[in-house]
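I have a structure I would like to understand better, so I am pasting it below and will then ask my questions one at a time.
We show some of the complex, not the whole, and keep each chain where it was.
A, B and C are the chain letters, set down in written order, and residue numbers restart from 1 in every chain.
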């Protein structure tokens, strides 16, 4: 079972301007082969299909707990996409007057992923930066623990590379913050899968990290997460389960050489998180609708009634 | 953010025999257009992309909370698939001797979804009962609240129809229990989206239920859930959030006419749940590996260390 | 069986200039999930697969007749796409000299759907505005009348939303006229499916219209169709069949509140229609060929012979 908490894993800065091509760039980290839908989909189905769960608890727990974190990553990138497509935080009481006849969205015809406006009003969907859908070909779940863990290690390394390149193409703080945070957390996951593989096979595969060969410290947006020790911390993302991942992550092992030093630690639960930004409705785009005032009023009454 | 709990939403009976075509049938409820990946994918992205969240809280909360329940449905169907593909609960200490040369899996060449054995060792993946992948075409997120809710209402009605047909093709108790439970919960979701639409538009669309026109009471596997009142209960699936869905579900409204009577109620948190069955490893299929004994021993030590 | 008439459903204005990205925008209404290929595909296969046709004639007839209209919508949007990709109506006798070596199509390398030029010379194909193909996942045909009609009602509402957004991104009169007409006809179809559902279930679902919540009267390009009463008219699109749709559409029911008032009526046959624009050949793009003069001459002789 899964529970949901109405927060993002981190506090995101609001975009400075609307930039649909930046939103589309971030889609590569959502629906691309090495995007968050893929990390989620792989670990989700691997955790369901895991054999001999009770005999392999620290390894099963690792895949299961990281799955929950990946759900939050999908959420974070999706929020980033929608925010960049919509622009600075706004005010629902300011409307655009409601004349739809003057081609108010002419600019949308020339953006890269025009369908993201036409069909989704700038919302995120599980497609890559070219608009191609995420799909089951991006899921590896073999039932063999070594093959799955090795796949996951390679996936996190590849994902790191893709995050770096998307980061390098963005100037807006929202997208850059998403990338910075995911780079730190992706490094944790790569490290964790490496340690799991080392426990089982004896191969010190964590010595391949960082791949690509650039320390997190070179990315300004990673600094605050490094300072806070996020790179040494694995969360159980569970009220009561998965603490046994400490068998893999911790027990005296330490941060990767290029990162701020310290012991690896398991945190039961989740990070503090940050607020979910409002996506201001745009009546002329029919979000939440053309004339939403009555809907707002109904919702307000229902909300009061529910307290 | 999301948290994970190491339980299924219900207790499932173990399969009586291995039946890969039954597992493949259940895949229609996982990766088909009206399957759980679709309900999950729709509500997940709709909740990320929801406009004017704070002004529309009971409606936003409804989509957000049901998303979390759908994650558990994906988990439940996936467990059902894997269990049916693997057969009765087993014992990891009994192995098959390890001679792989005598074509021990000849039968797998004739099952409908042979790739599910070859690539996934009988594990679940996001494909339908013909092996076609789930994809972004099955996600509707328009940013318009009425269109999205109407889509969701239709989706839950369609999903109910598909669950009924899969149910009617299964004889094994595992698959039938999955269907019975999902039918009850799907009815709750259809009812909830109907009430949301009624609040906003005034149209008594819940009077279309049940669609198709068969009461849950005709399905033996639904009885215990009806008796327990599951059809009147919407969970927040959250430690602290989404209680405002009581603005939509409840407030004096009652169960659908054909179902056991009573008031609708919101339950903060989640159901009690049931255990996740062990999927016994099969060394000759290399799950978790060909000779997993050493791996088991390592895992046991790491587990002990983590306590 | 189907018959074809060499006219469009309406008279379209010629484009003022070539605008491939506008043509690509219109593709969302052709091959997108809520585009005309989808409405066509859904009703086409639903009508083939309809159970108990003779006992459910007004409902079967409704789906069957609207299918024929949707064929004309696919034709209309496709003509719009091809016209926008090709520019103003031209004259086949003016050619471009035939020097292909000077990169005469350099601009095509930077348009959004470059493949539409390279492979289709600007012709329409069943893809969306991002170039992703229409496919069977966009077809719902369940055999259950309520689920199918409910799906269709939601589909027409969703399609209306998408048409509005495409309309809002276009400045050229060709594309805007296509949208204006389709908005009126889509409203008729949503209304008709709503009435069908109401007849069967008693739910006044037509009160949800218009969705999104903007009256057609706000769209200048809809005016002439509203003035002509198109919003009150359902065609049989058949020489002799489907008149029984009057059991659903008409019988005293009237136009939607926000639209010009009047009774709903069934028209046997089809609208008057408008001419199909010539798509002038462009020899340097090898349409109809590099040096088509001889082909024109042959065609002229064959045409004369056929009279």
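In this section, a residue touches a chain if its C-beta (ideal position, glycine included) is under 8 Å from a C-beta of that chain, and two chains touch if they have at least 3 such contacts.
Just so we're clear, the structure is a prediction, and the values are computed from it rather than from any experiment.
Engineer: Please report the number of identical subunits in the complete assembly described by this file, where 3 are shown.
Structural biologist: When the whole complex is considered, it contains 6 copies.
Convention: only the chains that are shown with their structure count from here on.
Engineer: Any idea if chain A and chain C meet via the same residues, over half in common, or different ones?
Structural biologist: Comparing the two copies, chain A and chain C contact each other through largely different residue numbers, since under half are shared.
Engineer: Which chain has its C-alpha centre farthest away from the C-alpha centre of chain B?
Structural biologist: C
Engineer: I'd like the Å distance between the centres of chain A and chain B, where a centre is the mean of that chain's Cα atoms.
Structural biologist: About 23 Å separates the centre of chain A from that of chain B.
Engineer: For chain A and chain C, let me know how many angstrom lie between their CA-based centres, rounded off.
Structural biologist: The separation of the two C-alpha centroids amounts to 39 Å.
Engineer: Hunt down the residues of chain A that sit against at least two other chains at once, touch-wise.
Structural biologist: 119, 121, 127, 133, 285-286, 289
Engineer: What residues of chain A sit close enough to touch chain B in their complex?
Structural biologist: Interface residues on chain A, with respect to chain B: 1-9, 31, 41, 44-46, 48-59, 64-65, 67-68, 71-72, 74-75, 78-79, 82, 92, 119-127, 133-137, 139, 141-146, 199-200, 237-248, 251, 269-271, 273, 276, 278-282, 285-289, 292, 295-296, 298-303, 305-307.
Engineer: Help me check something: in the complex, which residues belonging to chain A touch chain C?
Structural biologist: 98-101, 103-110, 112-119, 121, 127, 130-133, 284-286, 289-291
Engineer: Residue numbers of chain B touching chain C in their complex, please.
Structural biologist: 33, 135, 137-138, 140, 142, 144, 146-147, 150-151, 153-154, 157-158, 161, 197, 201-205, 207-208, 211-213
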